[in-house]
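For this view, one protein chain was removed and the others were kept in their places.
Here the chain labels run A and B in written order, and each chain numbers its own residues starting at 1.
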Amino acid sequence: MAQAVSGSSPAPRRFSLSPQARINIAGYLFITPWIIKFLTLNAGAMIASFGISLFKTDFFTTFDFIGFDNYTRLFRDPLFWKSLSVTAYYAFGMVPLALVFSLVIALLLNQNVKFQGVYRVVYYLPSIVSGVAVAILWKYLLQPRWGLINQGLALLGIEGPKWLFSTTWAMPAFILMGVWAAGGNMLLYLAGLQGIPTDLYHAASIDGANAWHRFWRITLPMLTPTIYFNLIISIIGAWQIFTQSYIITAGGPDNSTLTMVLLLYRKGFQQFHFGYASAIAWVLFTIVMLFTVLVVRSSEAWVFYAGEVRG
Amino acid sequence: MIRGQSLPDIHRRGGRYRLEHFTGRFVLYVVISVGAFVFSMPLLWMISTSLKTPELINRIPIIWIPPELRWANYIDPWREMPFLLFYWNTVFITVTNTAIILITNSLVAFGFARIPFKGRTIIFFVLLATMMLPPQVTMIPTYLFWSRLRLVNTFWPIMAPEWLSAAYDVFLMRQFYMTISTDLDEAARIDGCSWFGIYRHIILPLSKPVIGVLAILNFSFNWNNFITPLIYLNDSRLFPIALGLRLFETQMGGGDTYVRLGPLMAMTLVSIIPLMVAFFVAQRYFIQGIVITGIKG
Partner (left out) sequence: MNTKRFTRRDFLKGASAGAASLAMAACIPADTAAPASDMPAAEGVTLRFMSRPHSQLAQEVFPDIINDNFTANTDPTISVNVETAASGWADKLVTSMIAGDSVDIFQAWPDIFYVWVAKDLILDIQPYVDRDLTQADLDDFIEAQWTRLRIRGIRVGMPKYIDVRCMAYNKDIFDEYGVAYPSNFGADWDWQEFTAMAEALTQDKDGDGAIDLWGSRIIATSSAEFFGWLRAFGGDYVNPDDDTDCWLDEPTSQEAMNWVYENMWVKEPNPFIRPEDASGTYDDFISGRVAIPWFNVRPAQQAEQVGQEINWDYAHVPSGPVRRNALGDADAWSIWKGSSHPDEAWQFINFLAGPVFQELGTLRSEGSLPIRKSLMGKAVEVYREEFPAVAGQHLEIIPEMMEMGYLENVIWFKDNAAAFELIKPAMERIFNLGDADPSLMIEVCAEVEAYQASLE
């Protein structure tokens, strides 16, 4: 590959490529693995699922083309609207909270404390323990009368909410779980913090900037590429929330945790309305896309890259 | 000790910082320790559960220390299920995938971050878009693809897609590469260095932190991944641990699930020990990683 993309090979060429063409070839060569993956696995599946959303189909007995009927039916389905509002609530609660929370933890764990490594393992841990164990643990923690959380709140004189037995508090409980498992984000911030040259801090402290100023003028701007990444990934992940409601509440009580992906899972795998399920997925896709575009558009104003390549 | 010159040292200058520094450290330790306690709940609960007899497990309020420790939870499963085999499968899949992923992803990310080829912005957006469709809806078409290739019940569907890069990783690495100043590669280009040369000699040596993070994230992901193996593997001799652990759950009639929590927690703990060790070792490495002196921000 080194030879192929080299723009400075001394060997004589039959025809010469313009510099931009060479750059293009090099670029595409580098991203070839992804292109192969996209063409074989992603594109086909995405097109197929969009195609399916135009059909009324269970994959076995019926396969009727109905155009955009699934979408129009969707917009008349109260369950769909319910799931949309539930998911939006989660996303708007979860994304900013997790973003700030994991940043704060990363900043704390970046200090020179004893047993730093142990602390980091501990904070990262919840994000690698998954599945049933976590679901069962949270059920115990959130139990309204004997659960650890409400007993802790009682010590502070606060009467804890009924969490998973309340339509108001079930989703906040999920947000709490999400924030608790934000160790992956923390890790990224930690790595981002290492990339900030220390001489910037030295220069700043010579100029007499205090810790607060250094944070706002150096740390935060230098972290914006990581924040940008975490923001987009959190948006994508939050809108696709599924596991908690699938394992812990099955969408209840009274549909207060019926997320969009849980609804589409039910419609597809349990009720065999695969066209309808795909339509939900594509609406979800469009929403996530809109938010991502907003973030990407706004990023020029607030994301700072030291090594941006224009082109 | 370059790293030692980070924030705390700066505080040491001048007497008036000293008191502020001391109380600051005190508050810092309190906050971190309280947080660590909250965050270690799952681990503590898992350890406690793994040593309990079934009738003590589902108790509210939680019994943290069982009166009698049941070590059999750690011993019996090895006899009852081929866990050694599960381990071998997991190690094979995880190590191979992680190693290959890091190489392909860093190449792809380099392409997106540093080479101003035509269509880059839009193609990168397409890459982001591949993450936006919930996997539940692409699962059937993807299965059909592997089924037609007659590769169901092999490791291919679990490994090959990973090797060909992952949108998440590429995005993360691209973000990182874009924070590295372009001054050096422009100089290198003028000196006749190829793109691959820039990647190999300039970017890669500076990517330790991000590679460290991705190594950990991918290692954890592959180690814990159960959904792809569940769908694609039929023969239990091919199961990774994550799938083996699911065998402790039984679905009874009407969707009622019965979980043998004691041995499940014991084996889950045994299975995450390698992850914790890997993390502990790697975090020191990548977090001490680099200090980009000499490159202007």
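Note that in this section a contact is a pair of C-beta atoms (placed from the backbone, for glycine too) under 8 Å apart; a residue touches a chain by one contact, two chains touch by 3 or more.
Because the structure is predicted, anything quoted here is derived from the model rather than measured.
Residue A:144 is the one among A:44, A:144, A:172 or A:221 that touches the chain not shown. Of B:100, B:123 or B:140, it is B:140 that touches the chain left out of the display. The missing chain, though absent from the display, is touched by one residue of B:44, B:187 or B:227; that residue is B:227. Counting over the whole complex, chain B has residues 54-55, 58-60, 72, 76, 80-81, 139-140, 143-144, 147, 152, 226-227, 230-231, 234-236, 243, 246-247, 249-255, 257-258, 260, 263 touching the chain that is not drawn.
Listed by residue number, the positions of chain A touching the unshown chain are 58-61, 79, 140, 143-146, 162, 165-167, 252-255, 266, 269-272.
Heads up, the rule we're going with is that only the chains that are shown with their structure count from here on.
For the pair chain A and chain B, the distance between mean C-alpha positions equals 15 Å. In the complex of the two chains, the chain A residues touching chain B come out as 1-3, 5-8, 20, 23-31, 33-34, 36-38, 40-42, 44-46, 48-49, 59, 105, 108-113, 117-134, 136-137, 140-141, 143, 146-148, 151, 180, 183-184, 187-188, 190-192, 194-202, 205, 211, 222, 225-226, 228-229, 232-233, 236, 240, 242, 261, 264-265, 268-269, 274, 277-278, 281-282, 284-285, 288-289, 292, 296, 305-311. By the touch criterion given at the top, residues 2, 4-8, 10-11, 13, 28-29, 31-32, 35-36, 38-43, 45-46, 60-62, 104, 107-108, 110-118, 120, 123, 125-134, 136-138, 140-142, 145, 161, 163-165, 167-168, 170-172, 175-182, 189, 192-197, 199-200, 209-210, 212-213, 216-217, 220, 224, 226, 245, 249, 259, 261, 264-265, 268, 272, 275-276, 279-280, 283-284, 286-293, 295-297 of chain B touch chain A in their complex.
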